[in-house]
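Of the protein chains in this complex, all but one are displayed in their positions.
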Amino acid sequence: MNGQNPVFIPGPTNIPDRLRLAMAAQTWDHRAPDFVDVFHPILEDAKQVFGTTKGKVITFPASGTGGWEAAVTNCLNPGDTVLISRYGMFSHKWILLCQDHGLNVEIIEAEWGEGAQADRFEAALTADKSHRIKAVLATHNETATGVRSDIGAIRAAIDASDHPAMLFVDGVSSIGSMPFEMDAWGVDVAVAGSQKGFMLPTGMAICGVSEKALAACDAAACTRSFFDFKQMAAANAGGGYPYTPPVNLLLGLRESLDMLTAEGLDNVYARHARLAEGVRRAVSAWGMSLVAKRPELYSETVSAIYVPEGFDSDALTNHAYDTYGVSFGVGLGEMAGKAFRIGHLGSLTPTMALSGLATIEMCMADLNYPIELGAGVAAAQEYYRTGAPLAMAAE
Amino acid sequence: MNGQNPVFIPGPTNIPDRLRLAMAAQTWDHRAPDFVDVFHPILEDAKQVFGTTKGKVITFPASGTGGWEAAVTNCLNPGDTVLISRYGMFSHKWILLCQDHGLNVEIIEAEWGEGAQADRFEAALTADKSHRIKAVLATHNETATGVRSDIGAIRAAIDASDHPAMLFVDGVSSIGSMPFEMDAWGVDVAVAGSQKGFMLPTGMAICGVSEKALAACDAAACTRSFFDFKQMAAANAGGGYPYTPPVNLLLGLRESLDMLTAEGLDNVYARHARLAEGVRRAVSAWGMSLVAKRPELYSETVSAIYVPEGFDSDALTNHAYDTYGVSFGVGLGEMAGKAFRIGHLGSLTPTMALSGLATIEMCMADLNYPIELGAGVAAAQEYYRTGAPLAMAAE
Amino acid sequence: MNGQNPVFIPGPTNIPDRLRLAMAAQTWDHRAPDFVDVFHPILEDAKQVFGTTKGKVITFPASGTGGWEAAVTNCLNPGDTVLISRYGMFSHKWILLCQDHGLNVEIIEAEWGEGAQADRFEAALTADKSHRIKAVLATHNETATGVRSDIGAIRAAIDASDHPAMLFVDGVSSIGSMPFEMDAWGVDVAVAGSQKGFMLPTGMAICGVSEKALAACDAAACTRSFFDFKQMAAANAGGGYPYTPPVNLLLGLRESLDMLTAEGLDNVYARHARLAEGVRRAVSAWGMSLVAKRPELYSETVSAIYVPEGFDSDALTNHAYDTYGVSFGVGLGEMAGKAFRIGHLGSLTPTMALSGLATIEMCMADLNYPIELGAGVAAAQEYYRTGAPLAMAAE
Partner (left out) sequence: MNGQNPVFIPGPTNIPDRLRLAMAAQTWDHRAPDFVDVFHPILEDAKQVFGTTKGKVITFPASGTGGWEAAVTNCLNPGDTVLISRYGMFSHKWILLCQDHGLNVEIIEAEWGEGAQADRFEAALTADKSHRIKAVLATHNETATGVRSDIGAIRAAIDASDHPAMLFVDGVSSIGSMPFEMDAWGVDVAVAGSQKGFMLPTGMAICGVSEKALAACDAAACTRSFFDFKQMAAANAGGGYPYTPPVNLLLGLRESLDMLTAEGLDNVYARHARLAEGVRRAVSAWGMSLVAKRPELYSETVSAIYVPEGFDSDALTNHAYDTYGVSFGVGLGEMAGKAFRIGHLGSLTPTMALSGLATIEMCMADLNYPIELGAGVAAAQEYYRTGAPLAMAAE
């Protein structure tokens, strides 16, 4: 660990001092009345990040994977069919988790670099006359490939096929960084994690849960206890958790929400878009290409970048860490060795982003990539320097 | 939250500065080779706290309840029978969790204040000629009543009845504070939590898992994914987690293990015993009695204390918080209103313990309890001041 | 260092987490415009703690001793006569400092345990027909003996003798903890330190400076540069320091002022008075006596307590530190071996104070003092528990 340089992994992000220090609080009795006074507004205020007024926000001490498990076990029965598209490591892992829980997973296979294709979902749902499919699962932002899918289009596909399936969305690497409209998109469970847009350490799954999803819990026979929505919602209503709550992470979330609100969510999203576009211009200047196949699929939080033929992306990221003390994302699964990733989410500024670009360029030069030093940086600078300044909320 | 006074809840404990600051680390790429170098020894070094050399330590970002879930879902099949004794809120809650997971729970009901009675376990196991019972569950330290059970005696009962059942132990409020001998007691899964003896914030379940338990996973059909032992163990062996690890909590655990080792586990246990006995002498000086029925049941981490007839323990703990800014444990379940609890675990010294006793005495006087101010303090002082000094490990 | 137990030295005090974390800020460019925006109000808001609206607050990166030096070197000429009473180690040290700077010090010798006797000041000033005395120096709270002097009475003495001498007051261990009325008492320079009532680490001298004192600077020929009031005031007016400012201590002072304001200065003073009286009742219950000779001299921030004949106060404080990990103040100068001190200032609650009393009682018992365990605690409890609750400002 270098501790001086920013990290450029697609989460956990760089953690603002405000959040690190807020979480360094001494123990606060979770049964104390003033803790309850703090706890309730956290769940309320988090709703806006999910784009919901009608749903609930439910938190678990877990990683985002715990949120995936909560989504499927609370609302489904063993043997139920779920429809999901596989186009990266995280959609793949969610599939495995569903299978672990005895669900029948109908998989729309797509090339890595593609997103959730609404037309194929619509076809599958339309074909499902018997409504065997109980839920559609979609990975909003596939962290392995830097692909953002159009969840609104998936919703439209469900509606067009007049299908009653619920919609569960993995928004772990999008929520808090890219616009998310849970209510408008009719999302039943949206899963986020503390360590991405919320800029906190890993340790909390944060779920947006629709009224429909909560209503579905009673009949859902998948076994669950730790991740039970209704037990949690009931305890939350009484000011607590069904078990010991992760108080320090909740205090961090309080501060994180304050930071996001102070900056303004629209400004947060605009900043991410701006940072991302600068990185993409650097990629273009290097003559490289993104794993994401088309601009409308480009993620605002992470870019997966193919290295040229004959180069090994793992050698690149290892070199960056070993020589310069900077972490970039490795290629995962099918992308191993072929692509590296630059995370550009959370607590990040153009200045920080440029340091990542400048560093990876040095690595490329060290490893004889056919790039010109400074070229990608210049392309990003040209983009970052125009337009209105986009400062992070003042600390 | 007062933030100045110690807390006297039975966990989360007072968090030493060392741990708070260690956890305030900036993001460390969990895939970086030097993180892996740090991660492995954490799991190895934690074994000694569980008293195991043969088992593995497996951690989850969760609360202790997640560890309960891991224990039963990894090693059992739906419909399997487990044998457990109910004598407090936490044994009760583990029963509910088992039922949530479709297990058949055979309950030995015991009065609150009792512990796990080995003879009744032996009788039940001996009667189970068909070996329907697949696991015996025991709450080592029932936090609601301040009762410590003799796990070695439970093991002896299992052996005496020549029964093949596994043994799962809830050591959430004992491990790291009281001697725990996983190997010697033949425990198959032992569950601890970060926020008790490890003195960290809530957020990590820490499980000791025997070879037998790991071997049982393959045939265990209870559904699980997030809490899957074998997926976690396999990922751990490769230096990681099956999902994003809670790096900051792991760094906290590293520091916690260093503190426990520096003090010496035997000294840690002796300090807890000493602190506990001082509190009990105060209770006696007040003319009150413990919920725990007999000395051999007395917990070294928490004392549940009956208030006199006609008094309301909730009024007492509320008064302590509202008037003096000090948190004590409330009476839970059957003990609501009848008993309050003094947590005396984790990062605590005689000086701190005396401040709790002095404060609760003021509360009692304010509420017209028939006690003499200073009486309990004096009894504790007399005990604390004799014998060898027992300092916490230097920070 | 134990790090768990409170300290009971008369400063540096226990530092609230809020202040420790506020001071852990990353570097903030001291020439940045937004730092200037923060800096100005700090100096303004500090005025109320000094009880001045007409004077200025001037800070130096130094200890309180630097403030003493600033007071005398900015306003006096070499060879000038100053009048001061010596009744403890800190008044003694200020005398030495004056002598180091070539001043002629006229000393009113008083027994340790006495304060500044206004009648003797009046006599000396009245006798000084030629107005040879240029300044009267007074130690508001003599930390070595736990004696508070009546500064208003000194002012009255100056006025009664119709003497033009300036009045410099050492308020290091009083300002921020006890009422201080710089304007009302006609104080020309009041010296405070960050590590007492402001609850910060040592490192900043904080001076209240009257218009008269500032006007005197021009003609004052004592050499000075680092501690020059006018250079500092001019730089402050421009938003800076004449040299690099101690930004992190200033940020700590900002937070400290916010805490004092949130609690309310009157409440802060009342809390100190209450804590002090409880300690004094314990002393009385032990059958011991204070160094301070009369109730009107009793300090609200520190009590110096004579140990019985035949006992060694250093053995007592050493034992407390070595055996229980708790720091009390040693006897200084004439009081070495004869008296120990309990600091009861800054971030402190009754609960914390009782832990100090309980600990020192154990020490006394260990060393065979003729006291009864719990007796002092009970006396303090009886006092602390009555009347309105006096909580520290919520963190």
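Chains: A, B and C, in written order; residue numbering restarts at 1 for each.
Just so it is clear, contacts are C-beta pairs under 8 Å (C-beta built on N, C-alpha and C of every residue); 3 or more make two chains touch, one makes a residue touch a chain.
Just so you know, these numbers come straight off a predicted model, no measurement behind them.
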Fill in: Contacting the left-out chain in the complete assembly, out of A:Val38, A:Leu96 or A:Ala358
A:Ala358
Discussion item. Among C:Gly88, C:Gly197, C:Pro245 or C:Gly278, exactly one should touch the missing chain; which is it?
Written reply: C:Pro245
Worksheet item: Where does subunit A touch the missing chain, residue by residue?
Response: 1-6, 14, 16-18, 322-326, 347-352, 354-356, 358-359, 361-362, 365-366, 372-375, 377-379, 381-382, 384-385, 389, 391-392, 394-395
Worksheet item: Going by the touch rule given at the top, which residues of subunit C touch the chain that is not shown?
Response: 1, 3, 7, 9, 11-15, 20-21, 23-35, 60-66, 69, 73, 78, 93, 96-97, 100-102, 193, 195, 201-203, 222-228, 241-249, 321, 327, 330
Worksheet item: Residues on subunit B that touch the omitted chain in the whole complex?
Response: 17, 21, 24-26, 34, 394
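Just so it is clear, only the chains that are shown with their structure count from here on.
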Worksheet, complete the sentence: When centres are defined as mean Cα positions, the distance from subunit A to subunit B in whole Å is 34
Worksheet item: What is the distance, in whole Å, between the centres of subunit B and subunit C, each centre taken as the mean of its C-alpha atoms?
Response: 45
Worksheet, complete the sentence: When centres are defined as mean Cα positions, the distance from subunit A to subunit C in whole Å is 53
Response to the item:
Multi-chain touching residues of subunit C, meaning two or more other chains, are 17, 394
